[in-house]
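Just one protein chain is left out here, and the rest sit where they should.
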């Protein structure tokens, strides 16, 4: 098995682009941590009315997850049409299932 | 070449070949064989049901056994017969139709088959080990959680394992269709059967996880003492119904859409016309799949979900009739103005139209909530879904088998036997099930071990049983035809039907690399395009070169066998401590094989250009 | 061969048509002859949807037959290549729009009827009955009346009666085809529905959710009587004194055997709410024994001696000491004399 010795042979332009990309990832991460902290603080301090807390928590979670998908998992990049299509289809099915199980299970 | 070669080799070599094969065409043979075997089992169970119901208060089988038989009939026919047979046809034909050399994940393809087979075997082992599951194929909790013995455990483990196989198969087909189409084979040039395979796979991908979770919950309740469906500890049995039908309704479309696809191809071939309204057909398929996910609760109209939920689900359900209607009319329009050849494949397809239309009719009728309060869980519903599943899926499988048999095996099924089988089965089918619509409304609920005297149900049930015997005769003739063809069947040229799609552009049966040179697709019905332009064969899209092929592997078989052993461990750890041994050994085999697969590089092999040239005749 | 097939099919079609016309099933069981409000609503929708759908079916069959008659491959034209038609916008629009209209014709009355039948407000001064489904029998508790009964549900004619239903074990489903559509009976959620019968009579009820080996034997009756008779029945049922001694000696012996053999721990006589087994207050009036056997003493003896042979999987088997046929005869004599009321299935027109 040939030893891999070409570790530096990456196009410098590409390398620069990768670096810029990585900076964006770091910003994304910082925002995710921030949202997490906000979510925990809201609950820990009980600063918000019960009626509002749950929607706010869910919105924070959805934004975080969107970051995760679009930046960390590169769904914003090209070549991800089919993955996005199937993810959205899955999410639609998921929402229907959760709605069904939450709304029409007890009466 | 391959048939002659296999006949010369010993039995052991052939067996080993099939155990290790990753060739989609051979896996198709395995699926057809496995599915055919379970179809016979399910058919025998059906006959016992009909014999038991031949007269009032009959005692041919006992009440408990009857429940086991009806459960196994439904479960076997849906999971172990209809779906594998369809997956077999998909495997045999879809890669050829899109001009691919193989599927995207040949190894997983083989794993999918073996998981299905061992799952089916676990399920049927229950007959020998103290009784089969007896809570219906729907296994509603708490009847299923409280059912004594291990029957339902076998149901849970068997379906879990074979369900995993189906899920793997679905992902495999999706990636195959997206990544491996021949040059020029755009999405909107794919034959309808490939399209429906694609959409069916999407349905499998999103429907089966719900079954997986449902089965896990049931398994935890039965084997590990959890309380999901234990009302005393706050459990809720409606959750099972939801999860089951969230899976179960798309499952209905998983069964019917491939049949729609292959009927489209058959009508177009034998009417010598391109499919009428191709675009509409594709979008109707997508729409059916989309709507199919939001109608599950129409199986639960009488559960008491309330008028709002019932109305929403009723309207969504009725909406599905529109794309389905579009399909029926497009098929009729395809036939209109054509030059129709009627042979056995076409007979099954033609028989499908009135039968399925009746099934669709009753489908709209049961969607009407208040009317369904009367139909629900009676023989009306039994009649309805047999019209759809037998009239659609089984007719479809038989049509597909007659149509593609020459492609798969290089021999043509006997026409005369094929026609006799069709007419007997067709007559028997309507005799069996048409009357059941009325039996249901006359007050006969489904899953009844006996019906009582003096309730006006005697004649109808008798007629139904007579019909069932005719169906059985039809099936026997078909199987006789299969054997007859294998022994004495007539060899046929590569393109016996004057086909239109790519699978007819290669040899029958195809070489294991399918196409020596990947064909260039220049339009819908690519072969037909070449025929009308006078060439009659495909233009290659590439020069003759080395072909990269995957290696065979025994690992899928061993992995599935590991799960098979572990299944028994899971079931019996409730009673015996030693059952942890098979449990851990089985899971160890599974994980060990996964590790081997992960550590051992598998680069496949190449068929060189020279070899290909030598094979050319 | 073709002609023979054609004749056979014609024969088959005629035969099934004759069957349909001649029989709608047994009166008081079939859903096709509705005798109650729910069943009538359902029947209306069955008719609407059948008519609309038969129209669609007729259109499909018309085209189908025309295609088969006109476009078969003709002799001498084997090489004929038909015109390759891509599609036709107008036609495709037509067969999209017309079905939508037809479906709306079905959907509107469906939704209306669904909401109409969903009334579960309960009745202020009328009858509210709690129904309990058990493997494999039904219990009825007349709310606020102190009446408990099993298997035979007495209701007055022409009255809206509200049922709240729950199961004590697995899922069941309550179905009296002639009077109303079905409703599932669940262990965790209470389901509510109402029934209204138009005619006096004894109507068959059935369980329609697989509930175990004897699912097919879990029959019950709805006994619809006039308002006066019903009032009488209520009065009689309330007057039952479970301690009353039977008249003749055999029955008295039967009663003590009934008590000795532990029967009382499951079966109540009178308004006690015990419902481990069916309430036997008016057992002598029951239209059937165990829901399915004719109410004769022989059948009752058979049932007491070996219930498993009659209803496999029932909960009575094995829960009492073995009873000889002679003892069973005495118990049967006692039970058959539990006839608190003149209002019985016979008087309702069995």
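When the chains are written out, they are named A, B and C in that same order, and each has its own residue count from 1.
Definition applied: a contact is a pair of C-beta atoms (placed from the backbone, for glycine too) under 8 Å apart; a residue touches a chain by one contact, two chains touch by 3 or more.
Criterion: contacts and distances are computed from a predicted model.
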Which choice in "Cytochrome c oxidase subunit 3", "Fumarate reductase subunit C", "Heme ABC exporter ATP-binding protein CcmA" or "NADH dehydrogenase subunit L" gives the name that UniProt lists for the one chain left out?
"Cytochrome c oxidase subunit 3"
Going by the touch rule at the top, give the shown chains the omitted chain contacts.
A, B
Option from B:30, B:49 or B:104 whose C-beta touches the chain left out:
B:104
Can you tell me which of B:213, B:417, B:520 or B:541 touches the chain that was removed from the display?
B:213
Which of B:53, B:125 or B:243 contacts the chain that the document leaves out
B:243
Touch residues of subunit A, complete complex, unshown partner
1-4, 6-11, 14-15, 18, 21-22, 25-26, 29, 32-33, 36, 39-40, 43-44, 50, 53-54, 57-58, 60-61, 64-65, 68-69, 72-73, 79-80, 82-83, 86-87, 89-91, 93-95, 97-98, 100-102, 105-106
What subunit B residues would touch the chain not displayed?
104-105, 167, 171-172, 174-175, 178-180, 205-210, 212-214, 216-217, 220-221, 224-228, 230, 232-236, 239, 242-243, 246, 595, 598-599, 601, 603, 606
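Everything below uses one rule, namely that only the chains that are shown with their structure count from here on.
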Cα centre of subunit A to Cα centre of subunit C, whole Å, reads 53
In angstrom, rounded to a whole number, how far apart do the mean CA points of subunit A and subunit B lie?
37
Subunit C: which residues touch two or more other chains?
188-189
Per-residue overlap in subunit B, given as positions that touch at least 2 other chains:
236, 238, 304, 306
Would you pull the subunit C residues touching subunit B in the complex into a rising list?
5, 8-9, 12, 16, 19-20, 23-26, 29-32, 38-39, 41-43, 45-46, 48-50, 52-54, 56-57, 60-61, 63-64, 66-68, 71-74, 77, 80-88, 91-92, 95-96, 99-100, 103, 106-107, 110-111, 113-115, 117-118, 169-171, 173, 175, 177, 180-184, 186-189, 191-192, 204, 206-217, 219, 292, 312-313
Within the complex, subunit C is touched by subunit B residues 62-64, 66-67, 134-136, 140, 142-143, 146, 231, 235-238, 271-274, 276-280, 302-304, 306-307, 310-311, 314-315, 318-319, 321-322, 325-326, 328-330, 332-333, 335-342, 350, 353-354, 357-358, 361-362, 364-365, 367-374, 376-378, 423, 427, 430-431, 434-435, 438, 441-443, 445-452, 454-457, 459-460, 463, 532
Inside the complex, what are the residues of subunit A that reach subunit B?
82, 86, 89-90, 92-93, 96-97, 100-101, 103-107
